[in-house]
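Every protein chain of the complex appears in place save one, which is left out.
For chain A:
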Amino acid sequence: MNLQNQMAYRPSFFLAVLGKATRMLILILLFRVIYFNTPLLAGWEYKDVFLLAITYLTVESTILTTFHRNLSYYLPDLLKKGDFDFLLTKPLNPLFYSSFRIIDLMDLTSSSLVIFLWYYYFTHYASAFSFLSFILYLILLGFGLIFLFSLLVIFASSAFWTINATGLGRFFEDIIRTGRFPTDVFKGAFSFLFLYVFPIATIATVPSKAFLGTTNWPYYVYLVVFTFILTLISKKVWNYALKHYSSASS
């Protein structure tokens, strides 16, 4: 139904789709330009970075189409206007409904370009890969999405107090954009930060490496435990925020 809602404004819809498609192509072009000057970047060849880029774009498209805008922008708007009241009275999980209430048709349409990029990768760059590597890739991708979802739920919960949370939405976007690059380019403290403290490596680098056949099982265990704990924390924070919801005056 939300799709119908967005298609009610056609010119805006087509421009937005075009803008998103351009942004995706710019990322691929950026890597192309870098690799005109060097054959390797932190041990990554162009074809591997292409995989990383489309992995990142797949994750980005998934979260933009589903929960990102819902939690970063639409939720604060609902809280500001007091329309979140109705959401709390319906026999639905408020977190589920807040996160997936509006499915962004523009992002859904632009995501079709990702499918084209995947087709291009398989026909031009992919060498033989094992089925198990692909399964592992998908599982790690799933954990990356859970990590991002939990992180955003914690950020979004602050909107129950601050109401205006667009700053947090942008902060979250900046975080995930860091995942566009192989985290191997970071050394020392930054490498530790992006692998263990704020594991944005889970967004694209870790799954891409698994796809390419480089596994790191101890790190995967760490990732599972980390994601599990973060999910629990996000649930607690969300429930705490709901308890302190003060609605808007009528």
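Following the convention adopted for this analysis, a residue touches a chain if its C-beta (ideal position, glycine included) is under 8 Å from a C-beta of that chain, and two chains touch if they have at least 3 such contacts; residues count from 1.
Throughout what follows, contacts and distances are computed from a predicted model.
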> Which choice in "Glutathione import ATP-binding protein GsiA", "Energy-coupling factor transport system permease protein", "ABC transporter" or "Type 4a pilus biogenesis protein PilO" gives the name that UniProt lists for the one chain left out?
Replying inline: "ABC transporter"
> Of the residues listed, A:G19, A:G82 or A:G142, which one is in contact with the missing chain?
Replying inline: A:G82
> Touching the missing chain, which residues of chain A?
Replying inline: 1, 4-5, 8, 81-83, 85-86, 88-92, 94, 243-247, 249-250
